[in-house]
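In this view, the complex is presented without one of its protein chains, the others remaining in place.
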């Protein structure tokens, strides 16, 4: 199982910003947690603050990966282009959010990713990525 | 870890209705899957089509359980009373939905449960309950 | 033809409340009118003020009845759960309202029942049930 | 009982358009069904694609008819003028729709006719006209 | 001063419908009142229930009249086409309504005529036409 | 006929501000025009930029005047208090606006005065006051 | 004076949940306070988390009580059925809320109870019930 | 306990306007009722139709009074300035309305006062002021 | 290729109204341009200000034409009936607008024609009809 | 350069209310700061809680001042009348707010002043007035 | 005639994604079709998934091209920045969409490009680019 874990804007700051709020776990830690959680998965990790670069990565996933774990960050709420990119490549995608976006400001309640994702996991912090990995494996096996 | 798994309206039909759509997994199967997945968890299973009965169950959880896994079904979108019940008992709650409610009719996109839940898992079918169990255990351990 | 006639909240008061407005016809009268109108129909009559009890009755109809005549009363406008119950059992359903809900307060103009019903009859008082019976019979014969 | 059955835009195509969807019943068939269903009713049949012509017909009904059966088609959703015409002539009117307009696009959910009609029948195809005839007779007898 | 007085749908019923509400003044009476009020005005009177016929009349006014007094009735609230017709012919137009449309149902509060009219007179019954005549004369003299 | 002509905020600037737009007619000119137009009317003229002072004036009109001509200026769109004042005194009121408020910014399209006024005259400049005077006289005579 | 005091969902937890926020006063305490406050009133106390049970209680009040004090809790904001139940029985009802619902989340600002209640008391905690008792007595005496 | 009872626009007309609707109780009567109801309270009575004067009175209350009973009349629904005045002085305030504003026009359902008041009493006529006095005393004693 | 070019309200004025804005090209000129542009197309030209007449023309196209070029003018934004007519006849239709309706007033941004048209061309003046002709030919050839 | 600094409702409390939040700077301090910051400016200082008095002051500025610095406080969000006053006098105006109104409650995000002001300065406390003075001088010099 | 054909996000996948839906025509094919269709046009082809890169390209067009053919893809519906870029460079622009965006999801019905484009062509697939080329040439010649 080849998986692209794609993280969007501001997620590169994870662990170093407001550690009292978001914890000290960094993206690198999460990557290591994923590798440990599912050693058989062949994972690629991409983080970008650029919407265009995220689209490029999704396009590349069409041939290179069997599934996508996507935390599109703030672009979740504004990007029709990411929606279309996922619809175009037709690679199974699991949507992840560190915080419970449905318990925050109204503009974070809507997701353009959701209609083109298998499902959504929100509010479980770093663990959400591991849950996504489990879900993706089960989906690809079925 | 004592867990209340509370399922709302129409979920009693699981497995017997539209098996080609929802699969043949019944609520009883899910209960068995949960027991197998986390044998150390002490689980109670409640399903009701009555909003009031669900509130009663949540109230009882205050003393009897350490966490709640809640699939409120259609009441997710309409019940302020369930929102208030969860806020009152202050027992950690994970929200689960079989389908990806964010990819369906607009009236299913909003959840009154979310603002009083740890997080939300939607779209992964029966597996979502297992993911919720994992999340709850991790939360209670932390 | 086995028919469940299911009446929702406050309809038990029919005939005894504001008789100058709603007339003196009671639910029992309506039941008798139905039996007279279509003696060959095997009818069950359920009235409940409880949303959950109505869902239970709809579930039971899956095996016990060929069609449902449903006046969900005020739950028509608020109950996603009844919508889902009807969608789950896939028993043909005719929606009835005593008053013309489209000529009343805006919150009565929308029906969650309509998208899962054969059709809607509103504004014809007790006669609406007889019309529904005719419509159901024709549908089941076709 | 003198009845005007007034059909609006595009209903002249009934039976010839998409017969697999709408069936092979034509307006002429429906007229015949009405005559058979209630031989004592003296019926006039008018169909027009012109909103103005429909208003004219309603005006004429003031002196010529005891009741109106109206399927205003698409004008149902846009015509304040038909609303006013019915309010002006004060002839009892039953609103009919072949399809269940409450289960279709949102712009078909609202009716300008409803507030000035006895009641609404939607979703029962050609049978709806017969049901309307029954309702009108009962209303005029009462 | 050549004036077209153009009345829209249902205004032909004036005086004969609900005389206790709208009074016994007919359109013919109003025409006579206008002639008496401003004998020097050369007036044409058109009433139609057809939106298209009203557009035709407005077009004809471009060459035949110096001003228009328009009571578009229910089309006031729904007709972009009448709006465009008035904008095209560029003949000064005074908008009249018998009732105070701003004190009625919300759907009567908006006028598509207003943005292309000199001004609006609403709520003064038949007298509104005479006021419009005064306003038009003053405008054309200025 | 004792008439209160009540003008609201900024109308004191009439004639001196943007004379190329609003003309050189001042409020004093309008008062003179009114006196000339209907010499038998006993008129009082009040202008205030203070919402409270306008309410006071309307209260006083209850005993001192037979009718009110009101141009509430910008308060037209925001003042529930003026609405209530007019409803309380029950003195017939004609609403006047110099400009055609229905052809301007959306926030000028709604009037809190309209539901408690006989009718509305908008867009005819200073002449609107004379038209209002005519309408008021006719109303009081009837 | 026979009074039904009807409390809705989650109010059974009063005094035991978040005592630092809601105080230590229980429903039983409030009942005692009411008895002390107005010893002549013959009071019945019903609390239910079930919307249907609340409707049943209101129906029963038609014959058994002279007035209702209703804190419908979360159902205040969602229940058309309770609205209809009150409208049907025509027993005078005073609406009470412990917290100031107009100072909380927007979904708590609207009440379906208000249009069928004498008045509303919100934000005064347990004292609100005593105020309601005073108001009811005065109303029934008048 | 020093109390400012502040009444807003049009409330000076109480008792003299529409006595069949609002009763014959005047503001002076209410003041006397308050003095009788709570003889120990030191009360000041201010009524104004001027929003600015009401703000001035609230400011003065900061040093002169222990609590405010406020019926802001129509300004309830439109005045952010009164909201800010109350927030600035931080004197406990009880909001009173004679009528049940939640059962009237939609524009009367929202209150800018509520978020800065202890609570709201609406629909109990003059008695509401006495209830407010009770509530204020209890609050200040606590 | 037999083509119906159907033009709606006010388009008969083309070339004669505001020539500085819309140019001096008349509908007759456009017809000639079309004939020159695609001499092999057998074209019928209909213009009407009557919505009903436009519906009639579309109905007739079912048997007489292979495609429709439709500029519905103002009816584009208000006519559900034209939408239904096109859906009924199932003749390929290209939607044309002289001006760029998406750059104008909001009420011109929505089209009821679009969902039942191949595509939309807006903003290119008379040339838009020639572009539509090209598009129709290509579609019918494919 | 003659400048009117006009402050609206509740700003008289500056420095004395919630000094921990708003600081101890009073309006008098701000006036002194302005005089020190730009000694050559001839400044007038007006504060009022009365919307009408603010309009009067703006009118007077037409002849007496070269520019206005306006903090309309809560009237910013509700006063069309102040909007019109500024539009009428055509004196350059700079809009100031102590707090960042765009980061507060939604009803504070909209300004009726903005469309008739040179620009807006929000969120910089007392310093905002000095910034406004700089901006005004630069504007008047240009 | 120097033309920039600028294609936005996901359009690089054309021809290779869902060929049964979008056809097998690639962007390269479209470029060749354009060159064949108008051999005299000097065309540059840019495709980017990056909003910023598209802005850069539009800026460059100011000096390098006479016109722009723009299919902004998903950015059409979300990018104010592209709107501003086009407004800044003032190079004539024709908006193209492969699909009929007005017949798809509501969030695709609005275009930020339209108000700064000559016109819009939507729904004609690859042919739309050729139509745009024709329109641009005619515009530049005029």
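First chain written, first letter: the chains are A, B, C, D, E, F, G, H, I, J and K, and each begins at residue 1.
Everything below uses one rule, namely that a contact is a pair of C-beta atoms (placed from the backbone, for glycine too) under 8 Å apart; a residue touches a chain by one contact, two chains touch by 3 or more.
Being a predicted model, the structure only gives us computed values, none of them experimental.
Trainee: From the list K:6, K:89 or K:114, pick the residue that touches the absent chain.
Mentor: Candidates K:6, K:89 or K:114; residue touching the omitted chain: K:89.
Trainee: Using the document's contact rule, name the residues of subunit J that touch the chain not shown here.
Mentor: 100, 102-103, 109-111, 114-124, 127-128, 131, 134-135, 138-139
Trainee: For review purposes, identify every residue of subunit K that touches the missing chain, sorted by number.
Mentor: Those residues of subunit K that touch the unshown chain are 50-53, 55-56, 59, 78-81, 83-85, 88-90.
Trainee: Where does subunit A touch the missing chain, residue by residue?
Mentor: Missing-chain contacts on subunit A: residues 8-10, 12-13, 17-18, 48-53, 73-75, 77-78, 107-108.
Throughout what follows, only the chains that are shown with their structure count from here on.
Trainee: Once the contact rule is applied, which chains count as partners of both subunit D and subunit F?
Mentor: Chains in contact with subunit D as well as subunit F: E.
Trainee: With a step meaning a move to a chain it touches, how many steps does the shortest path from subunit A to subunit K take?
Mentor: 1
Trainee: Among the listed pairs B-G, C-D or G-H, choose the one whose interface is a repeat of A-K, with over half of the contact pairs the same by residue number.
Mentor: B-G
Trainee: What's the call on subunit G versus subunit H, same or different interface residues, using the half cut on shared numbers?
Mentor: same
Trainee: For subunit F and subunit J, let me know how many angstrom lie between their CA-based centres, rounded off.
Mentor: Centre-to-centre distance between subunit F and subunit J: 31 Å.
Trainee: Where the CA atoms of subunit I average out and where those of subunit K average out, how many Å apart are those spots?
Mentor: 24
Trainee: If you average the Cα atoms of subunit H and of subunit K to get two centres, how far apart are those centres in Å?
Mentor: For subunit H versus subunit K, the centre distance works out to 62 Å.
Trainee: Two-or-more-chain contact residues of subunit F, please, as numbers and ranges.
Mentor: Residues 50-53, 78 of subunit F touch two or more partner chains.
Trainee: By the document's touch rule, what are all the touching chain pairs in this structure?
Mentor: The set of touching chain pairs is A-B, A-K, B-C, B-G, C-D, C-G, D-E, D-I, E-F, E-I, F-H, F-J, G-H, H-J, I-K.
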